[in-house]
Every structure is written in C-alpha cells, then in structure tokens.
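Data first, discussion second: the structure below is written as structure tokens.
Only a single protein chain was left out; the remaining protein chains are all shown in position.
Here is chain A:
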Amino acid sequence: MEKQQTPFGFHKLIFILLILLSVSMSALGRDILSDIIELKIESHIASGGNFDSVTVELPNLTGKTLAKVIEYCKKHEESSEKTGELSEKWDGEFIGGVEVGMLMDLFLAGYELKIKGLNDLAASRIGGMMLGKTPEEIRVIFDIKEDPLCKKSKSPKEGERFARDNPWAFQ
C-alpha cells in the first residue's frame, strides 16, 4: 500500500493513480479509474476533509480485482437508487462465485478502500469457508507456511498441547 498526499486536482491525482496502479493497467477502462477516484474523494469530503489536499491510499490490486470491486459498487449504487434495499441474493452469488485468491483480494480491497459492505461480505464468506476445516486446510487458504522456527518457540507447542487436551474443538 502506498500513500500520497497531493493538492486537489484531477490530472495530478490520475497521474499518481496511474503510477500506483501499474499492474494490469490495460485491463482497466478509464471510467473505472475515475470511479475509484470519485469514491475516494467523496469519502474524503463526507468524512469532513477539506478541498486543499486529498490523501489517496490505494492497495496493490490487480485489474481483475478492481473490476470486481467496481462491479460490486455499481450494483449497490443502482439497487439503493431503485429499491432502497440491497439484494442479499446478488451479494451471495457475487461472493460465492469467486475463488479463494480473489476472495482474499476482494476482502483486502474492501478493507483498504473502506467499502464496508464488501469488506464484511468477503470476511463472512472467508469465515464460512474456514468452518470445519483442519488447521492444515486453513493454512492453505491463507497461504501460511509453517514456520520451522515455530517448532522451537512456545506458541505452537501450546497450540499442540491445546489440541491434545481439547480434542472436542477439533471434531
């Protein structure tokens, strides 16, 4: 994640965004970029920020992820305009249809772009995927390598002891 402070100005902002989003730029349309910028500026103003400067924080996202984020935001904007309520069914299908890596990316994007709905949706889906999984399977989801140094340290031993003493938690 990178941080840039810049005088409020669209061209300069876009320029910085272009630098930050050096990944998969070709996959992104200009409208998606401006959506993101608008989103950032709106939230900046909504939270009482002034017009002299805008802090732009952007996660290191792929174009594919950004496209998904925009899809989510657009849908929610539309449905809140039309019916005033968001479709849980749409949310479920949206988040249910992505694979683990993308899910994790969407979660982080929601977190870093402060899109609470997306963040919660992805977190709850990740939580749901973790239910009933063995520690080994969870390590795969999170791409956690077992640290060989851990074997010498206190915690995993405690963890192992806990597992031995509390088999019910692992059933």
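Rule of thumb we're sticking to: a contact is a pair of C-beta atoms (placed from the backbone, for glycine too) under 8 Å apart; a residue touches a chain by one contact, two chains touch by 3 or more; residues count from 1.
Following the convention adopted for this analysis, contacts and distances are computed from a predicted model.
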The chain not rendered here carries, per UniProt and among "Scaffold protein involved in DNA repair", "EF-hand domain-containing protein", "F-box domain-containing protein" or "ApaG domain-containing protein", the name "F-box domain-containing protein"
So which of A:E71, A:E93 or A:E160 would be touching the chain we can't see?
A:E160
Take the complete complex as the reference. Which residues in chain A touch the chain that isn't displayed?
60-62, 101, 104-105, 107-108, 111, 119, 123-124, 126-128, 130-131, 135, 138-139, 141-147, 150, 153, 155-156, 158-160, 162-163, 166, 168-170
